[in-house]
Structure formats: structure tokens, C-alpha cells
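The other protein chains are all here in position, but one chain of the complex has been omitted.
So that you can tell them apart, the chains are marked A, B and C in the order they are listed, and the count of residues begins at 1 in each.
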Amino acid sequence: METIMAFVVGALFAASIYMMLRRSIVKLVIGLILLSNAANLLIFTVSGLTRGLPPLIPEGSSLPAGGWADPLPQALVLTAIVIGFGVLAFAVVLIHRAYEVINEDDLDKMRSTDT
Amino acid sequence: MSPEVALPVIIPFIAGALSLIFYKSHAAQRWIGVVGTGALLIASIVLLYNTYTQGILVMEMGNWPAPFGIVLVSDLLGAIMTVLAAIMGFAVAIYSLPTISKDHEAFGYYPLTHLLLAGVCGAFLTGDVFNLYVWVEVLLVASFALLILGGERAQMEGAIKYVALNLLSSIMLLTAVGLTYGLTGTLNMADLAVKLPEVEDQGLVTVVAMLYLVSFGIKAGAFPLFFWLPASYHTPPVAVSALFAGLLTKVGVYALFRFFTLLFNHDVGYTHELLLWMSGFTMITGVLGAAYHYEIRRILSFHIVSQIGYMIMGLALFTPLAIVGGVFYIMHHIIVKANLFLVGGVVYFLRGSYELKEIGGLWRTKPWLGLLFLVPALSLAGLPPLSGFFGKYIIIRAGVEAESWGIVAVALVVGLLTLYSMIKIWAEAFWKAQPEEHEERAAQFERTLSDKSLALMILPIAALAAMTVFIGLGAQPIYELADAAAEQLLDSTHYIQAVLGETP
Amino acid sequence: MLIAVLSGFILAAFAPWLTRSLGDKAGWILALLPAGLFAYFLTWVPVVITDGAQVVHYPWIPGLDISLSILVDGLSLLFALLISGIGTFIIIYAGGYLHGHEDLPRFYAIMFSFMAAMLGVVLSNNIITLFVFWELTSITSYLLIGFHHEQKDARWFALQGLLVTVGGGLALLAGLIMLALAGGGSFELSEILANEDLREYGFYTGMVILILAGTFTKSAQVPFHFWLPNAMAAPTPVSAFLHSATMVKAGVYLMARLNPGIGGTELWLYALGIFGALTMFTGSFMALRSTGLKAVLAYTTIMALGTLTMLIGIGTEQAIIAAMTFLLAHALYKASLFMLAGALDHETGTKDITKLGGLRRLMPITFVTACIAALSLAGLPPLFGFIAKELMFEAALQAPTIGLFFTVLAVLSAIMIVAMAAVFALRPFIGDLKETPKKPHEAPLSMLIGPVVLASLSLIFGLVGFLPAAALVAPAVESVYGAPIDFDLYLWHGINLPLMLSVLAVALGLLLFWKWNAVLAVFSRMTFIDRFGPERGYEKLMDGLVWLAAWQTRLLQNGYMRNYLITIVLTTVALTGWTLFVHAGSPMPLGDISFSLHEIVVAGLVVMGAIVASVTSSRLGAVATLGMVGFGIALIYVFFSAPDLGTTQIMVETLTVILLVLVLFRLPSFQKLSSTASRMRDAVVAVSLGGLMTLLILAVNAVEVTEPISDQLVAWSYPEAHGRNIVNVILVDFRALDTLGEIFVVGLAAIGVYAMIRLRAEDKAK
Partner (left out) sequence: MNSMGSLILRTTARFLLPLLLLFSVFVLLRGHDEPGGGFIAGLVAAVGFALYLFAFDAARTKPLLVMEPQVMVGAGLLAATVSGILPVFAGLPFFTALWWPVEMPGFGEVKFSTPLIFDIGVYMVVLGSVMKIILALAEAEE
């Protein structure tokens, strides 16, 4: 399944970059959301996929029964998801606000700070 | 256990949380701002002193031994960077008192700056790659929010690029961390330093190193990844610009130094050669961008880029002297660059514009401001006997010793062009007479600026200028510090032993 | 000794205050410092004559091999005496010249810094310290040249001088570092020059070129000479100091200083000899074309600098003797002439020679002094300049190679200099009185004392040449030559070839003077010299720089977000992909491809969702498919043993979609903005990164990790950390710091969002 997931993650990365390259700021943000998801899934995948062995310790035992899925990447991904949420909430409101100020959805018309 | 290692993170966290709780009282926030950053400064100096006298300090968070929990590690580089961050924080906190508007205070300026500092210090002190990612995000989101405070059009335009490109960088960092864990099963930097060389396919390690290189390269504003910086740095209030200029890119530079000395030193011929090319182009493109512009903050922003090149050059040459030069350069640069932005702010408050073509006459009316500008400006250009000269001298000497003529030539020519743009600001803003068509605005701005405000702005500027002069004239102790830091960087056994408590 | 060198800086700090409180007498009192220094340096003369060179060591930055050690030998002492001696008169002179000027206080501050920096250059034994002072002279002279800074020209010329000299200075820095390496690592001149095999250094040629780049720019050698005449934008006291004893002489000093160590090679001879001779000729020729009092003098300075460089390059005994004698002679008459030029300008209001005439009655002292100094400039007996010029001819004639070339150029220059000396000394004073902007009268004492004393010295030294030879010139010659030479300086040394050449030069020079008006008319029509001179090169270079800067900045920082993104993504793909291709050895294994139906369905949905989201033209469609991707990923987490992740992902996804719906639908609907071609390009870029990530995952997955740190965490989770949900234990205990950072991120985002929205609300309220 890792191999298949590798392609899924690749597709997510490709789709997100493609979205970010569009001129609309909305698509830019959707691309960012996809990108964040893609990276999370990548971490989850590269540390190995395990079916049906959540890292929970049953009552009366001190180790999960019958092996476990690596809990550390899960914790990392969880942190990353939450951070991603915070950042993207900001980004979403930012483009909203930017649209109100600039009255443009087109990134090509937002060049005044560079030139 | 060394609790002082965690203080530079904890103090701004508490100050930030308190500022949020007292968000209705601006006076309380101002006090927390000054006291909090002052406490941070003291804590960081203590940390540096202890690190210098006792060697690398380690704090195992939660009492979980490394490499299993998160460790905070204060080696000399980390401690030096923390002190610099604290100096910046304190200077900007004072400078903010007269320059930050009520609106900005109402919408979280103070908590944001504290948390930005927390993120920066955390990034400098952490000994864990994923934790580094978290700190980078903390400082990034804080910087996002600071960047848009005010909500002007330019800020929005700049912020979109800043946010998008920096998020891309963070995602790459996250990806690289994930791959690193997939390769080695560990996140602790010291442990990684042990386990990365054991990875069978060393080529794959280099591949992951490239991802880190790009990610930190974006953060550092290196060529060809720097676009977000000149697009946004000139848009927020000048105190924020100064803070950003001093600190944010340096997190990227710091991370490059950390990763490409401690973790990725297995294929120096390849990775550091790449860094060398990167540094050369970074210097050139940055300095040319500055030569093109006529707006003080834009000029200064592009110079951040070009100066980053010198620091990376120190790392890329990878000789002991070059690393010393790199560390020295970072110390000098943070102080000088932030100070230039602060002086630029004073110019603005006296003249009402950052456009060089619209201002002038300051040497006649405010000669002391001229001196306070010349010190950091000439230092930035690397003129003796100021701090920048010695930084550049060490790096150039390292380049000559390594017989890397190309990069030495680039570094020298870029130095001259840096002088050119500093002199451009000097000649236009200070020497030239105030253009008549903008005289009215200038007079009005100068009238509205109270003496007390001006004094509060000059105080940090003068202090930073004094530091610049001191680092220049009294370069020996600073050199010794940089030398000791470089020695730790080049011999990773110090670091590994301090963290893991064993000889690798 | 160190205090002597640095005293200028100390006084500079107080100079503005002193100037204000001392009022009219400021110049006279401030001049006590250089006068004292002069006396102090004089006391060293017997020491050096009897005991040879002295090194005094003061530490500074030992870690970087930088010290404040001071080298006192004949050469440095000669320079130090010139700097402090002439400096004394300059300070007095400036008090008169800039009398009542509002910027006089800061002028003195910069002037003393400049003087101290110059003393530092000639007295430093450490080459880096020498360089520090070297650059300080550049920057302080910049501030001096731009004294009239509200004039555009002054700013422009000041910048020109700065860029040329600092540019050369940077090359010099590299050259000096190489010099230290060549000398085995010591940065002390006394140790470096004691080294015999500097010339065998592997990069000798490069080192010499870099060092000469520094000295040639500083000492205004062709083709860098153009900045020097332009530097006359400075007030006259500055020009007088700059041209006679300081700044431009720094380059000469350094070449002379290094001559015993790295000189004597063919490269050295040809580089210095040819460039020096050409500079000498160019200077004289340009002087002939000039009509400004200061311009004439500036070009004769270039002539003198060229002569000195040529002589050092020739490097024979006679040449070095000639060089040191000429150096002293030039300093005396040049300072004097410049101050006189300033006096004329100051009292008449014009610097144009053709507009001056008949002043001999109104300014008699000026007239007589000018005549004496000009005679020395022209190299006529019984002035000191004559001795120097005779020696120079002799050295040129006896040069080891291309002696004829040197001699011809030297004689040609001498002819023109004779003419210009006559022009300078006679034209403003003889003939009928001409109308001038100011009513002329004799200059005040403060402005005359310097020229009178210095011109008298020219005369005295000429008459009793053995005095300076014994005391000043001989030790300097020894330093430069590297070995003692016995010689005497006499006015009369028989009828020989140099004397014949002198006679010829004087005769032809006077002829030229007689016909100067006609000559000027011809030469001033030769505008191609101005059009194609090196100064145009400098201007073109500056224009080119501005153009290049504009071009590259517009190219790179073009404001188009997608260009930035494409650059970054392609850089990533190139760096990572190339490294993967070249360095990662093992062939990519395909890994585990087992799957069950529900997994593959969800995976397919995620991919489909991503693709649809990126091509759909409907906003709702994009948001819905985005949600689909998110929930699909949540399911994948659940399938692969991560219930916490699944729950969190669902929650977050729900909130994200709500936010998007709340916010995005106030924005305009999607438009097709890009062309098909750019879509294709974007698709290629996107797929290349996606493919790269796939390859990376496959490669990393093939690596077996034996002992991940998480094993230990699992083992500790219940017994040590009292928790059964290991993921949560990691979050709140093992890696609580991450979580702390994480909630700060969330809090920060909330502040940011709040600020953005509320600020908008306030905008509306206004």
C-alpha cells in the first residue's frame, strides 16, 4: 500500500502546486490547503503503514497488544494538522481581506510592492 | 539540568500570554513589552555566559532522556543567536513605544512580538528537528500577523507572497523532517548526527539535505528563493521591519549552519560547493536589487539578501576560519541591519517619506543622526574599523586561504556596491538639500515629532551603533566567541556528547 | 607612539566644540597638535639614523593577527613629518580660508580624523591595520571632498573618488592577505619584508596586480587618474593637504614600502615603470590644457605621482634616491602652491587663470612666494625641485630596460611642466589688472604663513641639499631600497646629460609658455580627450551598473507570484532530483503494493478529488472536492491505525470548509485567466514536483529503520507516563513542547484573523 500511497501523495503535491500557480488568490489558498494535506500524508506514509493496530494500550497491559503502528509520526502529523489549520485559517481570511482592500482576485494585479 | 536553557522561550511565552490577558490595557502591554524583553535579554546573556564557561548546556524537557523526548540545547552558536534576538527584541520594544500606533496596539502588536521572539529563540535552542519546525511555524504565524497589522493595500499584497512562499518553505521542511524520520527513526539532532552516517545509502541523505537546503534557503532569503523578502519587508511599520530584518532570515541562516555542520557533513564537496554558488549569486542579485531602488526600506531589504550571501559563504567554505567568519558576520549583521531600519524610521518621522527623491537636508539639521546612520551604513559596507569590516575580512581571508578566487572576487565587488547604495542613501537623504516640492510635508512631520518620542527612538539606535563600534574596535572578545562557537560547530562530538552523554 | 598616531581621532571628537568656543583663533590653537606631532616625530630622526628601524608593538585583535604595532623607519618618518608638518599649516590656513563658515567645526573634526588616518597608514607595521587606516582616509576624504554637499557636483565627485579608491582598496585587501600568506602567515610588515622568497609565491602575479590595483587607484595612476582633479570640489585646504602629503601619497607610500619585498621583478618594473611614465606624461599634458588654478596643480600632482611610481618601478639606486628626493620636493612646493591658489581664489573670487592678471602690486607676498614655489615645480636651480629633477633624469637614463622610453616621456613632461609653472607664477600677477568678482587684496597671515614657510624650505633645501639628504632622505632611501646607499644631494654636479636635458626642457617650456594662448586654443578644441577618457569609462560603468541592476531586478523580482513559485519549485526539483539521480545509488524498489478494496477506493477518491479541485471552474465544486480529499485522508488515517488523526482531520476539515464557505463566497467566481500554454507549463512544473515526492517516498520506504525512538516511547507510555493513548501521551508529555508551540500557533492565528477582520470593521465605521 505504501507504493500506492506514494503515488497518491505525489498526485496531491502536483495538484496543489498546479493550484498555487493559478492567478486567482482563491486557488492559491486551496493549493496551500492541499499542500498541507499532502505533506501530512507523506509523513504518515514514509514511516510505514500498519493496518488495525492503533497505538493504544489495553487495560491491564503495559504494551499495545500484538504490535503497534508507530505512534510518533501520528503525533507529528497531529501537530502538523493543527498548525496547518491555524495557518490556513489565517491565509483564508487574508485573501478575503486582500480582496476587499485591493478589489482584485488576480495575483498578476498585485505587483505594486515588487516593482 | 540547566533550566536557563528554556528561559529564553518561556519568558516571551509568558509575556505574550499576559499581554493577551491584559489586551484591553495598552499601558500594561507596553510595560510587559519592555520588562518582558528586558528579562529575556538578561536571561539570554546569562545563558551565553554559562554556555561559554560550562560548555554546551542541555535541558531535557519533561525529564525524558535524549533522544526520546525533546531537548533544548544551548551551544555557543545557539546562545549567541539568542542573545542577538533578545537585543533586537529589547531595542525594538523601546523603539515601539513612540512609533507604534494605537490601532496596532489594540490588535495585538505586543503579544505578537513576544511570541515572534519566543519562536525565534525556540528555533535557535531546540535540539530536535520536528520541534524546529514547530518554532519556525510559531515565528512565521506571528510574523504573518505583524505583517498585516494596519491592513493597507501594500501590506496585503506583500503578505500574500510572504505567506504563500513561506508556507511552501515550511511544508518542505515538514516533508524533509518526515523523510528524515523515515530514514533514521529519530528526530533528535544529536542522535541524527550519529545515525545519518549509518544510513546505507548516503546519497539519499544528500537528497534529504537538498530539501532542507531549499527550505532554509527560502527562509534565509538566498538566491534564487528570496522573492518573498523584497516583496514584503518594506510594507509593515518600521519597528516590525527592523525586527524582521534582524531576525527572521537569520533563523534560516542559523538552521543552515546547524544542519550543514552537524548533520550533513558527509559530502562537503557536493553540498557545500552548492552553497558556495548559492552564496555568490545571493550576494550579487541582492546588491543589484538595492542599487536599483530609491526607497530606503527597499534598498535595505535587498541588502538583507546580499548580506545573507556572506554568511552562507562562510559556511560554504567550511574551513575553521570561514565558519568563524560566518558566525562573526551574523553577529555583526543582525545589529547593523536592524539599526539601519530603525534609522530609516527616524528619517521617515522627520521627513514623511522613505523615497530618497523626496527627502534631504538631514546632515544640516540633524548631524548626530547623520553619524548614527554612517556607523551602521559604513559597517554594512564593510568599512573599517567597524564591525562589518572584520566580518568581511575574516571571510575574505578564509576565501583567499582556500584559494576560492571566484567567490572572493564576488564578495569584494559586492562590498563596493554595498557602499554605493549606502552612500546613495547618505548623499540623498543627508547631504542633498530638502527638495522644495516636499518641504511642507517634511516641516510638518518634523514639527509633530515630539522631543520625547525622538529621544526614545534614538536611544536604541545609539545603543546599537555603540555595539557596532565596539564589535569593530574591540573585535578580540567577539572573535574569541565566534572562534569557540565555530570550534563546537566543526567538531560535532561536543554536541553529540553533550546531548546523548556518550562518545559516538 | 600609539597616542601620537591616534591623537588626531581624539582631538577630532572635541574639535567641533573647541572650534566653537575658541572662535577666531581656533585654527591657530588646533594647529598645536600637528605641530607637536611634528616635533615629536623629529625626535625620532636621530634614533632611526643611529639605530635603524624601530618596531613598537601594541596588541589589538591577536586572534586575527591584527595588531597596532608601529614601524618607525626612514620612509615612515619622512611621511609622518610631511603629514604633521604640512598639516600644521593646513589647519592654520583652513581657519582663515573657511573663516566664519557654519560647517567649520565639523570640517575640523573630519580633517583631524583624516590626518590621523594618514599617519596610521604610514606608521602601521601590521598590514591589516594599515588597511584599516587606508580605508579611513578614503571615507574621511569622501566627507571632505563633499564638503559643499548641497552642490550636486560635489556629491558626485566625492562619490567618484570614494568608489575608485575603495574599489581599489578592496582589491588591495585581497592582495595584502595574499602577501601575508606568501610571507608565511605573519601580518607584520617588518617580518614579511624580511622574507626572501616573497617573489616565489605561487600567486605572485595575482598578488602584485591586486596590490597595484589598490595603490594605482589611490595614487591616481592612469587610467584611474580622473578622480583626482575632480576631487578639487573640496575646499582648498583639503586639496592642498590631499595632493601634497596625504591620500594620494598613500599609494606611493605602499609601493615604496613593499618594494624591497616584492619589487625588482620584471612584472614590477614594467607595471610601475610604464604606468608611472604614462601617468607622468598624461598629468603634464592635461595640466597644459587647463585654465583653472587648482586644475593645473591637480594635474601636476598626477605628473608627480606618475614620476614617483615610475622611479619606484625602475628600482635602481639612483631611481630610489630620486624618488625620495622628489617626494620631499613635491610635497613642499605643491602644498605651498595649492595654498596660494586658494588665496588667489579666496581674494579674487575666481580660479580661472585667464581671468586673472596684474595682481603683483596688490598681492606682493603671494606673488613672490608663488614664484619660488613654481621655480621648484619647474625644476630650476637653486630650488630643491631642481635636484630632484636632475636625479630623476639620471635614473630614467640608467633604467635597466626601456630607458629611452622613460627619458623621452620625462623630458616631454618636464617641458610642459616648465610652461605651466610659468603660467601659474606669472599670468595672474603680471600684465594689466583684470576685473574680478571680489576686490583683491593680500590674504591674511593665517593663509600666507604656510606657503611662505614651505616655499622657503624649497629654497633652503636646494641651497644646502646635504642637510635633508643626511637627515630625511637617506634613511627613507634605505627603507625603500632595502639596503643603505651612500649619496649626497648637490645642486651642481657638472655638465652632464641630465643637465643638458634640463636646459632643453626649460628652453622649450618657456617657448610653450610664450605661446600658451595659442596652445590652449588648439588643445581646448581637442574634445575627444574628454569624450573618450577613462572618466567616460567610469561613467559608462556606472550607467551600466544602474542598467544592469534595473534589468536584473525587473527580471527576477517581477511581481508575478507564479514566476516566484515556478523558480522555487524548479530549484527544488533540480537540486533534489539531480542529487537523487546522481548520488542515490540503489535502484528504486517498488515496495509494498498490497491493498484492499476500501483502501484503493478511498485513495482513488482522494486523487480524483485533488484533480477535480485543480481543474474545476466552480468555486463550490472546488471546495466540495477539497472537502472530499480531506475526509478521504481522514479515512486513510483511520484505516492505518491512527484514530486520533482521523478524528482531528475530520474536525479540522469541517472547520476549514466552513471557513472557506463563509469567506470565499464573497469573492468573485473563478475566471479562466491563464492561457493553455501556461497551463501546460504549470502542469509540467507541478507534476515534476509530485513525481519527485513519489520517488522520495519510495526511496525512503525502502530503507529499513531498525530501532525508531518511538519503541522506547511505547514502552514508557504506561509505566512511566501513566497513559494508555500513546499518541496523546506523546503530545502532552513526551513532546509537550511541540504541542505548546502548536497552541501558540493557533492562538497567534486567531489574533491575526481577529486583527484583520476587526480592522476592516473599523474601516467601515470610519
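We take it that a residue touches a chain if its C-beta (ideal position, glycine included) is under 8 Å from a C-beta of that chain, and two chains touch if they have at least 3 such contacts.
Note that the structure is a prediction, hence the values are computed from the model and not measured.
Shown chains touched by the undisplayed chain in the intact complex: A, B, C. Check C:Phe203, C:Phe466 or C:Tyr754 against the missing chain and you find that the one touching it is C:Tyr754. Residues touching the missing chain, restricted to subunit A, are 54, 56, 78, 82, 86, 89, 93 (touch as defined at the top).
One chain is missing from the display, and on subunit B it is touched by residues 1, 3, 6, 10, 13-14, 16-21, 23, 59-63, 111. On the side of subunit C, touch with the chain left out of the figure occurs at residues 643-644, 647-648, 651-652, 654-655, 658-659, 662-663, 721-725, 727-729, 731-733, 736-737, 739-740, 743-744, 746-747, 749-751, 753-754, 757-758, 760-761.
The criterion applied here is as follows: only the chains that are shown with their structure count from here on.
With centres taken as mean Cα positions, subunit C sits 26 Å from subunit B. Residues of subunit C found to touch two or more other chains are 557, 559, 561, 565, 693, 697, 700-701, 708-710, 713, 734-735, 738, 742, 745, 748-749, 752, 756, 760.
Across the assembly, subunit A contributes 20, 25, 28, 38, 40, 42, 46-48, 72-73, 76, 79, 83, 86-87, 90, 94-95, 97, 107, 110-114 as residues in contact with two or more other chains.
Put simply, subunit C touches subunit B in their complex at residues 60-64, 66, 106, 128, 131-132, 135-136, 139, 142, 146, 149-150, 155, 158-159, 162-163, 166-167, 170-171, 173-174, 177-178, 181, 203, 206, 545-546, 548-550, 552-553, 556-557, 559, 561, 564-565, 567-568, 571-572, 575-576, 579-580, 582-586, 693, 696-697, 699-701, 703, 705-710, 712-713, 716, 733-738, 740-742, 744-745, 747-749, 751-752, 754-756, 758-760, 762-763. Subunit B contributes residues 130, 133-134, 137, 140-141, 144-145, 148, 151-154, 156-161, 163-164, 167-168, 170-171, 174-175, 177-179, 181-182, 187, 227, 230-232, 234-235 to its touches with subunit A in the complex.
On subunit A, the positions that touch subunit B within their shared complex are 20, 25, 28, 32, 35-36, 38-40, 42-43, 46-48, 72-73, 76, 79-80, 83, 86-87, 90-91, 94-95, 97-98, 101-102, 107, 110-114.
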